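Only one protein chain is missing; all other protein chains are in place.
A and B are the chain letters, set down in written order, and residue numbers restart from 1 in every chain.
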Amino acid sequence: MTEWSFDVQTMTEPLLKITSVTKRFGGFTALDGVNLAVAQGERFGLIGPNGSGKTTLINCISGALRNEGGSIQFSGEEVSKLPAYQRTRRGIARSFQIPRPFTSMTVLENLLVPLEFVAHRNSLLRPDTRAEAMEILQSISLADKAGTPSNQLSQVELRKMELARAMAARPRLLISDEAMAGLSGNEIDEVLGILFKLNETGITIIMIEHIMQAVMRFSQRVVCLDAGKIICEGTPTTIVANADVQRAYLGA
Amino acid sequence: MKTNGYGFWIGSAVVLALACIAAATIKNEYYFFAAYIVVQFVVLATAWNILGGYAGYVNFGTSAFFGVGAYIAVMLIKWMNLPLGLQIVAAACVGGALGFAVGLLTLRLRGIFFSIATVAVTIILETAVINWRFVGGATGVQILRPPVMEPFDSYTKMLFVCAVILAIIAVAIARYIETSWIGRGLRAIRDNEEAAECTGVPTLKLKLAACAISGALMSAAGAPLAMYQSFVEPASAFNLTYSVSALAMPIIGGTSHWIGPVIGALLLGTVQQVVTVTISSELNVLVVGVLLVVFVVGAPQGIVGLFVKLREKIKGKNI
Partner (left out) sequence: MDLLLDAIVLGLLVGCFYAAVSVGLSVAFGLLDVPHIAHPAFLVLGAYGTYMLNRMGWDPILAGVALMPAFMLLGIAVYRFYYETFERRGSDAGLRGLAFFFGVVFIVEVGLVMVFGVDQRLVEAPYIGKSLAVGDMRLPLRLLVAFAMALVLTIGLSLYLSKTFTGRAIKAVAQDETALRLMGANPVRIKQWAFGIATAVTGLAGALLIIVGPVEPTIDRVYIGRTFCVVVLAGLGSMSGTLVAGIILGISESIVLTLLGASWAPAVSFGLLLVMLGIRPQGLFGR
């Protein structure tokens, strides 16, 4: 089933198209000519051992870093020279590996930032952003924490708030950077459920994850990075069976 | 700590009215001489807080902006004898431009580089003025006050009322920024700049705007100095004690709410005046330094924070 949908999706123009993207830090090449295409509505998994360049790649996509060579196209537009906030406004949202809440604000206020700066930045009328934020919080059952200062949240609540804040930017592409690290089994299921639900509303999702079970369950297609290069691409089942991936992970 | 919009404007009107009544009834000019300084610090502290308190970028260069304001006024008086109002407006424009330029140079970098750059700008401008004959060089320049305008009976009183108006403008601007989306964006920057950028906040633009507005207000506050002292010299106009005071007052009062810098300036400014008169001006700097360190360590949310905590405690007991 998944293999089918993948074939169909690549027929149309991809939402995100990365062509030979390179990034160096001093003498160290973190990304070495990476090519990728993510289709509209896809659930895409990005895996790889520590230091393989996953986070560098999504930093380049979201604009936290500038890539040196290659191009990044988002729905047909070159975005690799744009500052991060412009990319967010065009529909690329992300969560952070280590959650980065706005600590002086409550959970609700955290969501108001993207609502005011992205979704409603041009509205002349004052839309009820608070009600909208509440709605998002309800959809991920975090509404009871709306008034809690964000520095008093538990790990799973922080993860959920990060996702909620990304959702509030009304993205077309959501990059989830290890949103499940450090969570228990039940909590992982909960976060996975949220991501599935988001995907059903048409949001394309790139998931970076160390927890293999989660990626494999979630993704329609998986790419494995190693030392800044894509070593393998395919459905979860083919990836798991791939010899290169096993070598990269086990170091054999 | 929500303040209703009408309440704020009524309060401001009352403050202004009181200032005018005081000017009309109190004879002793010394009070106005001292009160002017305190009110001037309300402007400086409020201006500092727009960038420092909301966005978390520490400006050590209040004295640079203040001194620029004072010397813009000196230049305009010497060139074409422009009236005070225009001096203030011109100073604000130049201060805003200076803030924008310094910001453009260093606000892309980590916070401490901006802070160091502001010290640099202070010393460079002071050195430039010291070497500039037209405005008197290191020895300074004497200014002749024009005759006082109706309905005031003394120049100091007029400057005092003028400072009160400036303070109200500054606080109104700070309050607007704080309660609007701009303030939310600045706070997001202070909390986590990268996350702010990734949630759509144009961080550089907002920081530049805050830096320019803050600089404009600081320079505006410096413009009347020429008339106030009838004398301006670089060593006092660019004195780093303005920087430390303008930074200490919001931190002591509380940086998260516009009332914080006002409280801090009124309290610390008054204490400074008393200490300077009764003991020495050195000790007054020591008081600022010690209070700054004590608050930054012991009460990071300032007096406003202490007040909020107290209120929560009382509430907690009632329930």
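Keep in mind that, in the parts below, contacts are C-beta pairs under 8 Å (C-beta built on N, C-alpha and C of every residue); 3 or more make two chains touch, one makes a residue touch a chain.
Bear in mind the structure is a predicted one, so any value in this text is a computation, not a measurement.
Q: I'm checking contacts with the chain that's been left out. Which of B:Cys93, B:Ile116 or B:Leu204 qualifies?
A: Of all options in B:Cys93, B:Ile116 or B:Leu204, contact with the hidden chain holds for B:Ile116.
Q: Return the single residue from B:Ile173, B:Ala209 or B:Ala248 that touches the missing chain.
A: B:Ala248
Q: What chain B residues would touch the chain not displayed?
A: Counting over the whole complex, chain B touches the hidden chain at residues 52, 56-58, 60, 105-106, 109-113, 115-117, 119-121, 123-124, 126-128, 130-131, 138, 190-191, 240-241, 244, 247-248, 251, 282-283, 285-286, 288-290, 292-293, 296-297, 300.
To be clear about the criterion, only the chains that are shown with their structure count from here on.
Q: How far is the middle of chain A from the middle of chain B, if each middle is the mean of its Cα atoms, in Å?
A: Distance between chain centres, rounded to whole Å: 43 Å.
Q: Would you mind writing out the residues of chain B in touch with chain A in their complex?
A: Against chain A, chain B makes touches at 181, 184-185, 187-188, 190-192, 194-204, 256.
Q: Going by the contact rule set out above, which residues of chain A touch chain B in the complex?
A: 62-64, 83-86, 88-89, 93-94, 96, 100-105, 109, 112-114, 116-118, 121, 165-166, 168-169
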